[in-house]
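Omission of a single protein chain aside, the complex is shown with its protein chains in their original locations.
Labels run A and B following the written order; every chain starts at residue 1.
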Amino acid sequence: MEQLKEILTPALFAGMIRIATPLALTAIGGTICERSGIVNIALEGLILIGAFISVVVSYFTGSAWLGVLGAIIVGALFSLILAYFSINLRADQVVVGTAINIFALGATGFLTDFIFKEAGATPGVAGLNPIKIPILCNIPWIGEIFFQQKPIIYLTFFIVAISQFILFKTQIGLRIRAVGEHPRAADTVGINIYKIRYLAVTISGALGGLAGAQLALEEIRRFVEYMSGGRGFIALAANVFGKWTPIGSWLGSLLFGFAQALELRLGIFKIPPEFVKMIPYALTIIVLAGAMGRATAPAAIGKPYVKD
Amino acid sequence: MKTDIRDKEKNIIERKNKNKFKDNKLSKTLLPMLVPIGMIFFSFFVGAIIMLIFGYDPIQAYVSLIRGAFVGNFNITQTLLNSVPLIFTGLAVAFAFRCGLFNIGAEGQLYLGSLASTYIATAIILPAILHVPLILIAGALAGGLWAFLPGILKAKTGSHEVITTMMMSWIGVFLSSYIIRNILKDPRTDLPVSKTIYKSAELIKIDKILPIPALKGTRLHIGFFIAILTALLIWYILKKTTIGYEVRAVGFNPYASEYAGISIGKNIILALFISGMLAGLAGSVEIAGLHHKLWDRYSAMYGFTGIAVALLAKNNPIGVIFAAILFGATQAGGKSMQLDANVPVDMTDILEGIVIFAVAAEEIIKMFIRAREKRRLAQIGTT
Partner (left out) sequence: MENLIKQREILKLENITKAFPGVLANDRININLLEGEIHAILGENGAGKTTLMNILYGLYNADEGKIYLDGTPIEIHSPKDAINKGIGMVHQHFMLILQLTIMENIILGKETAKGGILDMNSAEKVVKQYSEKFGLHVNPKAKIMDTSVGIQQRVEILKALYHGANILVLDEPTSVLTPQEVVELFKVIKSLTAKGMSVFFITHKLEEVVAISDRVTVVRDGRVVDTRKTKDTNKVELARMMVGRDVVLTVTKDKVEKGDVVLNIKNLEALDYRNLRAINGVNIQVREGEIVGIAGVAGNGQAELEEVLSGLRKAHKGNIYFKDKDITHISTRDRLRMGISHISQDRLGRGLIVDFNITENIILGDHDRKPYANGLILNFTSILNETEKLIGEFDIRTPSPFLPVHSLSGGNQQKLIVAREFNREPDLLIANQPTRGLDVGAIEFVHNQLLKFRREKKAILLISLELEEIMSLSDRILVIYEGEIIKEFKSSEATKELVGYYMMGGEKKKINHEEMRA
């Protein structure tokens, strides 16, 4: 009981929110992308690129916010490769995604070496600091969990809500969903499939880049090779868990965030660190296997649209 | 009257057949080779542009890459040594692909294979004739097991293997870290490395059995031959056996396979199991043939490079051998490229990524060929 009290603190839940943030951003990107019918395996690489760009920009301008902006823009631009290959060239989306991941790994390593003349990691840079929301931050528990966080975390709350709204309550959202389910039907009522899919892929790229910036500028304040650490894939599982909805994706991400936040506090139980590190990955498998039966993916997912 | 027309038609078809078979011969032997070669050149060309942009000298870089990969006995054997695990992981990815599955967790399966082999190779002493096969079998089974779970999950729940194999891969990497540091640990050092394996568990060096002067004193071991034999075996299984037939049938069209009495689930599980075994063997052969001990995180991303190998080889087991040697050479040469031309060694990853892009884009060329073929057939005669 005493031990439990020691673990279940506001700090644990604050950690959950923090750790869930890059996953949630990526998962929502994945949701929007897959809702339009494109599988985005490349999210892993997009996080990596976002992280790297944010660090480079922050390093040279001294402004972390410009770093965030750079990460969003470059993430979006990079995702255009996925869009072009899978929409125009009708290539296998999983293969293209893998190419982007490997390329991103190589490119970020290459540029780390080229720019900083160091292998493996960059020097530290200006990051983003926590912002305490006046008054609210003093509420016991709630304040510490929600209102003493860093800026991109706040931004994420907003993104969760707005993306849910866009996907289900707006014109463009209806069109994205239609295109992912039955592109030909959408085509016959005059919707431009390519445009919608480009838009969805680009949004996912921007969100992936933002996720990378969050990791780099709010968490470790530098770039380390392969720092994405499988988050792109975990995010895809969170998206399946959330039945392809932004709020569901966020909840799925919180589940992972909780597991990982817990792992930081499990030292008490003397579990070897290697096993603690396995938790999110094992959880992903369990969540995916459990969620798969209940949820159906968009019908046209992974299939290129051929307009005769 | 009617038969007359049909005879004429038949004649025309036969004549066209002859022509068709003629250019078939050409397209059958030459084209499949030309396309990947073209893609390699394309990738290196794009790589050169990237180097130019960043102010490196691509010519110098590629010269030193080629020198580092192929000039001198040491470099050549290094290339071949690099290719050994890549042949296995390439086969692993290719085999799963043939069943329509994307095994991107070969890295973890490789570690599991390494673990099992290292364990058998350090725990017991046996005559080499038994010990070596035993560690290979152990490695293959361990790797197979690691892909078996994603197989079961795919078959039973539909969980996408891209995510599950990837997650299992991470778990495998951490598990092997733990076991190396805590169970197999070499007590004589603080480094994260296992005990050295017994002599009886080592794969023989090639210079011990073949009197090739060029190989004298090199580390090239019979694992290279084992890899090639495995590739031939996989080719045979895919092409000539009912197992391969079913795996390919499920890969192309699971619904039709099911309708013809072929179990989708069984073949998914089997294909991932065999795929995992091949990746596990990569680990076994690395330990028994080259390193003789298991270092934490020793794999140079062989599992991921295996994806590029398989894709470049278009999942053809024989093609895998050549693609693996190419990437083995790139990795061997990459180091001298860094030393001589100052190009960061990550350039080799970039090249790998571009190769996969080229493969992805190649599907379009295929589509054009298919459309052309269809057109020609439509002209030959349909009912």
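FYI, contacts are C-beta pairs under 8 Å (C-beta built on N, C-alpha and C of every residue); 3 or more make two chains touch, one makes a residue touch a chain.
Treat the numbers as computed from the prediction; the structure is a model and nothing was measured.
Which of A:172, A:271 or A:286 touches the hidden chain is settled by the complete complex: it is A:172. The residue from A:182, A:221 or A:265 that touches the chain not shown here is A:182. Shown as candidates are A:131, A:191, A:251 or A:266; the residue that touches the absent chain is A:191. Seen from chain B, the chain kept out of the figure touches residues 13, 16-17, 20-21, 240-243, 245-246, 248-249, 252-253, 255-263, 370-383. Residues of chain A that touch the chain left out of the display are 169-175, 177-178, 181-182, 184-191, 299, 307-308.
Note that in this section only the chains that are shown with their structure count from here on.
Centre-to-centre spacing of chain A and chain B amounts to 30 Å, using the average Cα coordinate of each chain. Listing the residues of chain B that touch chain A in their complex gives 54, 102, 104, 149, 153, 157-160, 162-164, 166-168, 170-171, 174-175, 177-178, 181-182, 304, 307-308, 311, 344, 346-354, 356-357, 359-361, 363-364, 367. By the touch criterion given at the top, residues 41, 81, 85, 89-92, 94-96, 98-110, 112-114, 119, 229-230, 233-234, 236-237, 240, 272, 274-275, 277-278, 281-282, 284-285, 288-290, 292-293 of chain A touch chain B in their complex.
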